[in-house]
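Encoded as structure tokens, the structure appears first; notes follow it.
Note that one protein chain is taken out, while the other chains of the complex remain in position.
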Amino acid sequence: MDVVTLNTFLETEFPQWSTSTGASVTDVTPEGVICRLPFNESQLRPGGTVSGPTMMGLADTAMYAAVLSRIGPVALAVTTNLNINFMRKPEPRATTATCRLLKLGKRLAIGDVAIVSEGDTDMVAHATVTYSIPLQG
Amino acid sequence: MDVVTLNTFLETEFPQWSTSTGASVTDVTPEGVICRLPFNESQLRPGGTVSGPTMMGLADTAMYAAVLSRIGPVALAVTTNLNINFMRKPEPRATTATCRLLKLGKRLAIGDVAIVSEGDTDMVAHATVTYSIPLQG
Amino acid sequence: MDVVTLNTFLETEFPQWSTSTGASVTDVTPEGVICRLPFNESQLRPGGTVSGPTMMGLADTAMYAAVLSRIGPVALAVTTNLNINFMRKPEPRATTATCRLLKLGKRLAIGDVAIVSEGDTDMVAHATVTYSIPLQG
Partner (left out) sequence: MDVVTLNTFLETEFPQWSTSTGASVTDVTPEGVICRLPFNESQLRPGGTVSGPTMMGLADTAMYAAVLSRIGPVALAVTTNLNINFMRKPEPRATTATCRLLKLGKRLAIGDVAIVSEGDTDMVAHATVTYSIPLQG
């Protein structure tokens, strides 16, 4: 799946996510995908930073998009494990999530996601995500 | 902090979370707290289950509430690590999160969170969460 | 499998582990198993505490034993994910690992492991471990 079909699929299957947050896939790369989350005051938490759950959702979606970009529109792929470290306070602007597939098996996909404030190089958060892929019939 | 003051604090500091999801603290226990998330169609993902990010947010908030219940209203406590395993498809009804504080130090708190569909005993998800506590001045 | 057959199996299949560390299963419980690791100066690290890798190995073995106690001697079950938080400096004495199975499916088992210094109640470390179970033929 390319950028356009991925975004169309995510908007259809997860209207809550993309419509309410404005998140989208911006690139399909040789290693995975890149997603972008616009800055939105409703995601803020005390201290003025993008909230943890917002970044967890972004990491999860980036990995989902990376899996779909390789295997096609399998809506029922599900997260089985997500581990995230929060490292720095994000800036009050858009965030970018770069997902790299570390393993893409028939039943299991593992990837990591680097989250930065747009234009920065220092990571705000780093996640490792495992998806279970249902048997296709 | 007791149940009423915790919920008032969360509604004030995180209006996005409690207002949009209806989540609340229902008990302060000797080990931590119990939270409840009402069933809400907007949290669903393909397959009709409560979405992963919704459960991650619930786990994170339950741990935050557990920390606050012991140290008082410290809005700037922040998550540094969250690890979650998704084990079963949740039922289409309310979910309950039971947080147990495993360590409460001056600078760091660690707890785990068991998430079940209300009325069940089998875990839907299990999370381990670390919070960093700012120095009080 | 009971305590005696579990220890015999572990000693045969993992002689490195049980012979070199003296670790053993002490109980099979309704939730999982309990293991014990004797104190051994060779496991120490600077500061005089039981080393992290020693506790990781103990957590991994406890979960393996818990899985075997339910499904029998399946040597090829393998760890797919392990997350561990170190919370306190262990005492210079034996450590005890209590493993609780959170999910035991046909293909996947998830459990958590509480590690304490023998006789204490405060956790030294807490791990969550996922095993992949091969199809039996």
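Lettered A, B and C in written order, each chain numbered from 1.
Operating definition for what follows: a contact is a pair of C-beta atoms (placed from the backbone, for glycine too) under 8 Å apart; a residue touches a chain by one contact, two chains touch by 3 or more.
Keep in mind that what you see is a predicted model, and the values were worked out from it rather than measured.
Considering C:Val4, C:Leu76 or C:Leu135, the position touching the chain not shown turns out to be C:Leu76 (whole complex).
Annotation for chain C: contacts to the undisplayed chain at residues 13-14, 16-17, 42-47, 51-53, 56-57, 60-61, 75-76, 78-86.
Residue-level contact of chain B with the missing chain is found at 80-81, 83, 108, 130.
By the touch definition given at the top, chain A reaches the unshown chain through residues 81, 83, 85, 87-88, 102-103, 110, 112, 122-123, 126, 128, 130.
Here is the rule we go by: only the chains that are shown with their structure count from here on.
Here the spacing of chain B and chain C, counted between their Cα centres, is 28 Å. In chain B, 81, 83, 85 are the positions where the chain touches two or more neighbouring chains simultaneously.
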